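Input: a single structure, listed below in structure tokens.
Every protein chain of the complex appears in place save one, which is left out.
Up next, subunit A:
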Amino acid sequence: MLREQYSEYLRSEELPSVWCPGCGNGIIVKALVNAIAALSLRRDDVVLVGGIGCSGRTPFILDFNTMHTTHGRALAFATGIKLARPELKVIVAMGDGDASAIGGNHFIHACRRNIDLAAIIFNNAIYGQTGGQLAPTTPQGKRSTTSLLGTIEPNFDLCKLALGAGAGFVARTTVFDFHELIETLTRALTHKGFSVVEALTPCPTYFGRMNDLREPYEMLHYLKDQTIPQALEDVPDEAAQMKRLPTGIFKDEQRMEYTELYSQLCKAAKGAAVSSSE
């Protein structure tokens, strides 16, 4: 995309963003804009819902219908919007803590319902906005401001969680692979159903500083080294998977989507009401 084309989607008066230099969030936003442009979505038809966290600030800078909600609940807000106006394209930007700690319940239920939302999880493996505390995604042994000696807790694999809960589209990629990120987001936005894109992204300010990766480029290399393009089931065992996280599109399967099923239900209810009054 050309520089001028981006500006069509950005709220220039809200720039620069609040994000730190070296933060990966901007790369995800750039990829998202590319995907939206590639699909020629009208800005008026796109609703972007953010949770709370550094990642949750995404809605401010993009020129769509935007909503910055409460911590963990973005998917529930988005569910209300989508059900009320199924014709709108609803995209949700969440942090990993947002999606899987405080919002874990909403996450699994959105997956289960298979409602047509595109959920992008900005996974920096730490709580960025609140100052680098432990997240459910912080790899075991890594340090945070609440696990100074390295966390003893195992971490979530968000994609496995989404698969287990029934999401129709599940993918993981990193900001290191910019073109793959665009491609993945484009596919997620085209998918009719609940799609989850876990985008691994660097937080040099906290994750990096706490874990001896002081420079942003070191963090990008870390992401590259930590991942391997591979199907989930091709990785020999759990331990190997934890060492190098598989990336790719793990599932893209069509099943009946929630708002479609709901509209069928309305027809059935109307029919039943008519026949019972006859």
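In this text, a contact is a pair of C-beta atoms (placed from the backbone, for glycine too) under 8 Å apart; a residue touches a chain by one contact, two chains touch by 3 or more; residues count from 1.
Note that contacts and distances are computed from a predicted model.
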{"item": "Per UniProt record, name of the chain withheld from view [\"Aspartate carbamoyltransferase\", \"Protein-methionine-sulfoxide reductase heme-binding subunit MsrQ\", \"DNA repair protein RecO\" or \"2-oxoglutarate synthase subunit alpha\"]", "value": "\"2-oxoglutarate synthase subunit alpha\""}
{"item": "Residue in contact with the excluded chain [from A:Met1, A:Leu39, A:Ala231 or A:Leu265]", "value": "A:Leu265"}
{"item": "Residue of A:Ser55, A:Thr79 or A:Thr227 in touch with the missing chain, whole complex considered", "value": "A:Thr79"}
{"item": "Residue of A:Ser7, A:Asn105, A:Gln140 or A:Gln254 in touch with the missing chain, whole complex considered", "value": "A:Asn105"}
{"item": "For subunit A, the residues touching the chain missing from this view", "value": "13-14, 43-45, 47, 49, 59-60, 63-70, 73, 76-85, 87-88, 105-106, 109, 262-263, 265-266, 268-270, 273"}
